[in-house]
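== subunit A ==
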Amino acid sequence: MTEPILEVSHLKKYFDIKGGVFGKSVGEVKAVDDLSFTVNEGEILGIVGESGCGKSTAGKSILRLIEPTDGSVKFEGTDLTDLTSEEMRQLRKNMQIIFQDPYASLNPRHKVERIISEPLLVHGMKSSKERKERVKELLEIVGLEAYHASRYPHQFSGGQRQRIGIARALANNPKLIICDEPVSALDVSVQSQILNLMEELRDKFKLTYVFIAHDLSVVKHISDRVGVMYLGRMVELTDKHTLFEDPKHPYTRALMSAVPIADPDVERERIILEGDVPSPSNPPTGCAFHTRCPYAMDICKEVRPEFENVDDKHLVACHLYN
Partner candidate 1 sequence: ACSGDEDESAEEVDATESSESDGEETDGSEGEGDSEASGESAGDQVLVFARGGDSESLDYASTTDGESSRVTKQIYESLLDFEKDSFEVKAGLAHDWEVSDDGLTYTFMLEEGVTFHDGTDFNAEAVKTNFERWADPDHEFAFTDDGYVYSMYGTMFGGFKGDEGHVIKEINVVNDHEIEFVLNQPLGFFLQNMAMSYFAITSPQALEEHGASINENPVGTGPFKFVSWSKDDSIVLEKFEDYRKDGLPKLDEVIFQVVPDNAARLIALRSGEIDIMDGLNPDDAAGIEQEESLVLHTRAANNFGYLGLNTQKEPLDDPLVRKAINHAIDRSAIAEALYAGYAQPAVNPVPPGYLGYNDELELYEYNLDKAKELLAEAGYEDGLEIELWTMPVARPYMPDPETVSEIIQNDLGKIGITAQIVREEWAPYLEKTAAGEQELYMLGWSGTNGDPDYFLSSLLHGSNAGSSNRSFYKNDEVDKLLDQAKRAVDQDERADLYKKAQEIIYEESPMIPLVHSEPVLATSSDVKNYVPHPSTSESLAEVELDR
Partner candidate 2 sequence: MSEPILTVQDLHTHFFTDNKEVPAVDGVSIDLHKGEVVGIVGESGCGKSVTSLSIMQLVPNPPGKIVNGNIYFKGKNLTDASEKQMRKIRGNEISMIFQEPMTSLDPLFTIGNQLIEAIRIHQKVSKKQAKSSAIELLNLVGIPRASEVVDEFPHQLSGGMRQRVMIAMAMSCDPEVLIADEPTTALDVTIQAQILDLMRKLNKEKQTSILLITHDLGVVAEMCDRVVVMYSGKVVEEGTVREILKDPKHPYTKGLIRSLPNIKATDQKLYSIPGTVMRPSLDQVGCRFAPRCDYAFDRCWEENPELLEQDTGRQVRCFLYEKEIERGVPSNDRTYS
């Protein structure tokens, strides 16, 4: 395996809960709480987790679109958290993001031309002719036509918009793209188009993806390695075959068994978890999952399990394995 292109260690992002007199903060939402993982060049790391577990926050914190509270993010060896905002700005060329909502991530008042050429301009492509060329090229890469450049986003369907988003992310030949649920807002039939496109692009441009999703089957389909998040932390991380064949963490197991399979012949043991996901503003002590865990032990209530290797390159945060 190649060098890790991205190293995230002990990343934390706490949001203040504003309240009290004069909007003082009266508490924190621990959206991301001590998250560590690495991504190797050319691989697709999938991250799954239920809604609100901090996936998007992690993605945005990595890119410093929101300032992380603590921890470090190394991109090709440089610690992003140390950079000035101007340095960071320059670096953004190399790391891009695609958002979940194809409707909200394109400025409704700009034409596609403008949307895609903006990053070019920002990173120094001054000649407008060159930019036009590049926009055309990009549109073709993502499977749209050149004439689409003169349209407004609302004139496209969801899938097409997502393609525009992808074209924009590709504009400056980035090395890493963080994909924040790029397909979850799309219909199934369209979803597969985008997934295929993303795979193609990865191969063509040697991209590295961090692919965030809540849909296990999508993640499984596209990723090389998969991390499972629960309440702001990573609970399990390994390559996808290992994960799907031999899930270790009780949460991962429950999650997998809960995914409905479109095959009436498949009979599975269903693990139905009790209760709801606790609130990240008031996470349980010890292992965050202990409130719903069928195997919870006394220690789980008090000690937070370390995120450790249990097998070869199979990281799990669970007292059952330590």
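Here is the rule we go by: contacts are C-beta pairs under 8 Å (C-beta built on N, C-alpha and C of every residue); 3 or more make two chains touch, one makes a residue touch a chain; residues count from 1.
If you want to know what made the cut, all candidates are chains of the complex that A comes from, given by their letters.
None of the values given here were measured: they were computed from a predicted structure.
For subunit A, the touching partner in this complex, chosen from 1 or 2, is 2. Across the complex, candidate 2 is touched by residues 50-51, 157-160, 187-193, 195-196, 199, 214-218, 220-222, 244, 254-266, 270, 272-273, 275-277 of subunit A.
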